[in-house]
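To keep things clear, I will list the structure first and then write my remarks on it.
All protein chains of the complex are present and in place, except for one that has been dropped.
Take a look at chain A:
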Amino acid sequence: MTSQVSSPAEQADEADDANENDRAVGEQRAERHILAREGTGEKEVRRLDRVIIRFAGDSGDGMQLTGDRFTSETASFGNDLSTLPNFPAEIRAPAGTLPGVSSFQLHFADHDILTPGDAPNVLVAMNPAALKANIGDVPRGADIIVNTDEFTKRPMAKVGYLTSPLEDGSLDAYQIHPVPLTTLTIEALKEFGLSRKEAERSKNMFALGLLSWMYHRPTESTERFLRAKFAKKPQIAEANVAAFRAGWNFGETTEDFAVSYEVAPAAAAFPAGTYRNISGNLALSYGLIAAGHQADLPLYLGSYPITPASDILHELSKHKNFGVRTFQAEDEIAAIGAALGAAFGGSLAVTTTSGPGVALKSETIGLAVSLELPLLVVAIQRGGPSTGLPTKTEQADLLQAMYGRNGEAPVPVVAPRTPADCFDAALDAARIALTYRTPVFLLSDGYLANGSEPWRIPETEELPDLRVQFATGPNHQLADGTEVFWPYKRDPGTLARPWAVPGTPGLEHRIGGIEKQDGTGNISYDPANHDFMVRTRQAKIDGIEVPDLEVDDPDGARTLVLGWGSTYGPITAAVRRLRKEPVPIAQAHLRHLNPFPRNLGEVLSRYDKVVVPEMNLGQLATMLRAKYLVDAHSYNQVNGMPFKAEQLATALKEAIDA
């Protein structure tokens, strides 16, 4: 997914998916070329335009690492890609059980793609639980590689297989590749003198090697990675490299794998530049560091660990040489408190959390609204309410971000749309916070946080200038001519108040959560003043400059699909499918949820129907209805997973036809 740029190829290429997904997967693999290397004795190589692989195993099987490595290989090969890690909240759920299954889905292609794919073409099932948990998503005809060593009586019984699915004919519709992964791995590592248990742990690398062979992935980066990861245990490093190579060689030699596949680099999908693969949380972390750099302010993170936001705390903690201070607080409230304290002192202050943490921070966000200090509140949404689904995605904290405070406490809300877009969104959120002296919500979600895609690395010259001017002297003249400093005397353009940091002589002032007199900032209980201040704080947020909403409507459609946040990929893929049919549909995607783009009302009024797909029960739709009196039609899914493109396309079609 190369969302930060839109290539002409986008429109045409995703349309292929439209037809492909309607067919069984066997058919879908409409190979464009067959590169039979006649006379060489080598295996047949077929060329595919795209593949969806899902690695699935026990939580302890290292599926996330396997997926990450395959992704890295794929990225460096130059395919476009999109990933969907999916893991349980338990660190090690009981082995071999359905709740303990962890999976990683990767979609890669020779063209621009937008989602991790609806259904895998290839499932790697490390045990019966992984097979059982995932088989429902696998279309008939797909390849399934199973670790036969695990298909013994007890592991099968544990997940309710009375007979072996490998033998009872229940998988006849699939291309089953039985591979004794455990045995082969142990055999391959004989010479390393490892215990059986130690050797067995490398079976994910064997599987990775096999898949890397099947799809002609470059292998150097994985070998380099393994040697670095186990630098302190060279024996383990070499064992993993050996298992990885054994898997590759197994593919090359065994007859069960007669064909390997090539997916050419997606050269046309990418504008010129240097690329890397990046997850949403990493891009967001880099965006924060870049924002500090561009603002020439020290970055201060106050955070309390919470899934799926902790990665940002981890990442920022690695970059202390940028002057980044990370403070792991005693709780969510202290985390934002420390950030707000740092903001008062002149830092670019950030707190990172997820839904339950946002709830705890609400009072302090209200204080930040009242103090009018810049503060980034990064919320990586997950399934709720309460503890909910910590490792699954959702968009159900929009209204919490918008309204979850006491009093009239407007806070701008910025939502990234793809993993790589988290970088730009972080810079944008920082721009708003610094320019308007306000807390800002940066509302990402679990799908963006953990998913990844190629990212064109920007030159630092391309980044926005975020420098701010601290107050340095008096800003007001009293009637008697005395020059004074008024902490709440506003910039007439932005309505922002001055940022006067401690240490500045002559500007000593006190601020607090009690209502302040306009201008002086002194405590004021005056009714008219409170009314004025409430309206002024609202006007400041309403007046924030955000770009107009762009509408993609090549066919003059009557129906608009409007999304926000991480649904961008699935919505865009669905729109491409419909247009291919052809069903005209217009698409727009909101980055700014507060304030809305100025032209949003006008855009909405242009269409007969407005469909709003959300991973909640209609929160944006509620806001649109309230503000624009538009009959926004909600399409909702709250199952912890992103929308599937096909499902969305069907729903949009139904809405258009209704």
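Brief remarks on what is shown
In the analysis below, a contact is a pair of C-beta atoms (placed from the backbone, for glycine too) under 8 Å apart; a residue touches a chain by one contact, two chains touch by 3 or more; residues count from 1.
Convention: contacts and distances are computed from a predicted model.
Taking the options "Oligopeptide transport permease C-like, N-terminal domain protein", "Sulfur carrier protein ThiS adenylyltransferase", "Formate dehydrogenase, cytochrome b556(Fdo) subunit" or "2-oxoacid:ferredoxin oxidoreductase subunit beta" in turn, only "2-oxoacid:ferredoxin oxidoreductase subunit beta" matches the UniProt protein name of the chain that is not displayed. From the set A:Thr504, A:Asn529, A:Asn599 or A:Asn636, the residue in touch with the chain omitted from the display is A:Thr504, counting the whole complex. Note on the undisplayed chain: of the listed residues A:Leu48, A:Ala75 or A:Leu284, the one touching it is A:Ala75.
Among A:Phe70, A:Phe108, A:Tyr286 or A:Trp486, only A:Tyr286 touches the chain left out of the display.
Annotation: of A:Arg325, A:Arg558, A:Arg606 or A:Arg625, A:Arg325 touches the absent chain (contact as defined above). Residue-level contact of chain A with the missing chain is found at 72, 75-78, 221, 267, 270-277, 286, 289-290, 293, 298, 300, 302, 319-325, 327, 329-331, 333-335, 337-347, 349, 363-364, 366-367, 371, 457-460, 502-514, 522-523.
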